[in-house]
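Note that one protein chain of the assembly has been removed; the remaining protein chains are unaltered in position.
Per-chain numbering from 1; labels A and B assigned in written order.
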Amino acid sequence: MPMRMIWGFFKGTLVLVAKGSKAYYTWVFTLLCFMGIGFLAYLYQLQHGLIITAMRDQVSWGFYISNFTFLVGVAAAAVLLVIPAYVYHWKPLKEVAVLGEMLAVSAMVMCLLFVTVDIGRPDRFWHLIPKFGILNFPQSLLAWDVVVLNIYLVLNLTIAVYILYNLYHKREPNKSFTTPLLLFSIPAAVSIHTVTAFLYNGLAARPFWNASILAPRFLASAFCSGPALMIILFQVIRKYTRIEIRNEAIFKVAELIAYSMFINLFLLGAEVFKEFYSNTVHLAPLQYLLEGLKGHNDLVPYIWTAMIFNVSAFFLFLIPQTRENYVTLNIGCVLIIIGVYIEKGMGLVIPGLVPDTLGEIYEYSPTGIEILLTMGIWATGLFVYTLLLRVAVPILTGEFFVGDDGRTAVIVDTEFIRRADHLAEQSYRD
Amino acid sequence: MGRDCLRHWFVPGVATLVLCLVAGVATAAPPRAGGDAAKPNGASTPEKQFAVPTPPFTPGIFPCSECHKEMKPNPKRRELKDEHTNIVLNHGQWRWCLDCHDTYDRDRLHLVSGERIRFEESYRLCGQCHGDKYRDWKVGVHGKRTGMWNGEKQYLLCVNCHNPHDPRFKPLAPMPPPVRPGDIR
Partner (left out) sequence: MPTQGKRDEPAFRMSRRKMMKGVAAVLGAMALPAKDAPASVWESFFQKNFRELSPDDLKGVLARLEKEYSEKYKKAVKVRATPPVEGILYGYGLDLSRCIGCRRCVYACVGENNQSRDPQIHWIRVLQLNKERGVDLEDAEQYYNPAKVPEKGHFYMPVQCQQCEYPPCVKVCPVQATWKERDGITVVDYNWCIGCRYCMAACPYGARHFNWKKPGLPSAEMNPETHYLGNRPRPVGVVEKCTFCIQRVRNIPGRYTACVEICPVGARKFGNLLDPESEMRYIIENKRVFILKEDLNTRPKFFYFYAT
């Protein structure tokens, strides 16, 4: 019996994702195009080796790992919604926290894809699986990362699917199952980003990374970028579906972003002071990033753009008038997402490797293939989120639920986007 | 009381001092590596033989006595004008040929003590002034290292690398620099 119920649910989801409005089709088709191009780029990379990227011995990690680092932060930020919702039982967020968890899932998928395309021998990925291969746990931080990222992915997927499936069956999810998992997801979110930070932090060879401040900075900037993305997504969802998201919820998230950005800027200031004032040889990477070093200054315009964006966004989020005005709020969100993407992506990975351990400066900038492949992976993540939303939104609005026989799915309205005119209720039977 | 004190402490004190001195001398570590003390009369002492290759003579120049047995040795310090004009001596100050080459047996070199040595032992001659290099060379720390690191090591003569008449190494052309990372395709 349970199998038939699940099968009914599954078939319902297939119908949902396969049918939608014109805009939906256009969106999904665009994503599939980018995914296709990314896939071809990956085939090209597999054939020729990583030499088609701009990474070389001197800068051995680049654009892929930059994106990976940024996205781990986004994934961790789903927790920012969970904490007020489930720890403080703040109702406005509680209803939509599951949307945040789905974002975490999509971000995790992207992270795993970025790591897969970055390693030199993806055919040997099984070497990482304990018992089959050797996982150097607990000595290697990368082994830790493999463990915690997968745990976090499964955790969020389980919670989201469990809640949604229960809502589909028109019953309240069992709190004694969800509450421990949700509470566990808070340290899990902190863990994924702390482990990723420690991955960089533990390397004595790279003084730019070997700073205790790295883990707190990661968390602070993660709690800026993820929720900013969520705010934009909330507005999109609110506009195009029947899901209600109160302004209160959005403004609260924005306020929390303001505090995170303050901490982020403060920690950055602390770093800058320490390096410039102490003026040791370890100033070189920060100097390369902010001023340029020996005539090499490719990253300087980017990082200053990021700084300006971050500080502006901080004020926009801090001042209640700009925070609660949707124009300035959205500007702030875009600024923060771009700012943190630069600061925590290339602005973190590249200065760690430049100058290299023997003082050489190799200026890295991603090749076309790297960019195409990266866009393909982002498209994949958006595609995953779209599909998840396509199922979750109807469940949350009560338009996708189990029929009276207990197994067939009922879809009230296959239109993903709510039309201006009132829609008559139509039911589709499987 | 004073005399008793003296008798009580003086003799044992001196005895202890003497004992200490003897013990110190007896337990002093022997000189490091080599341990070749030349006897005062300048006679050659048995020294560890180093497996060196044949001295790098200019072809045809050895044995020198082929020409020199006919000629009367002229020990006056001068610049040579008739022969060996291609040799420019650029080795320290106030040097000339017979400071190293033996005056009466041109198939030999001579040490400061007057002892004649064969060209195969020329390192002993160099080692007189360049003692630190000689010490290092005997242990294998100075000079080009070939052979077996845990077996028979090959030693080279000083002159295999250093021209004895103009010993300072000349700069040489370096091998190509590595390809820059941006140029690796």
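Basically, a contact is a pair of C-beta atoms (placed from the backbone, for glycine too) under 8 Å apart; a residue touches a chain by one contact, two chains touch by 3 or more.
Just so we're clear, the structure is a prediction, and the values are computed from it rather than from any experiment.
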| item | value |
| --- | --- |
| Selected from A:15, A:37, A:128 or A:186 as touching the chain missing from the view | A:128 |
| Hidden partner interface residues of chain A, rising order | 1-3, 5-6, 9-10, 39, 42-43, 46, 48-51, 53, 55-58, 60-61, 105, 109, 112-113, 115-125, 127-128, 133-136, 139-143, 146, 154, 157-158, 161-162, 165, 171, 174, 199, 202-206, 281, 284, 352-353, 355-360, 380, 384, 387 |
| Absent chain, residues of chain B that touch it | 32-33, 132, 136, 139-152, 161, 169-180, 184-185 |
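Keep in mind that, in the parts below, only the chains that are shown with their structure count from here on.
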| item | value |
| --- | --- |
| Interchain centroid distance [CA atoms averaged], chain A/chain B, Å | 72 |
| Chain B to chain A touching residues, read off their complex | 180-182, 184-185 |
| Chain A to chain B touching residues, read off their complex | 51, 56-59, 362-363 |
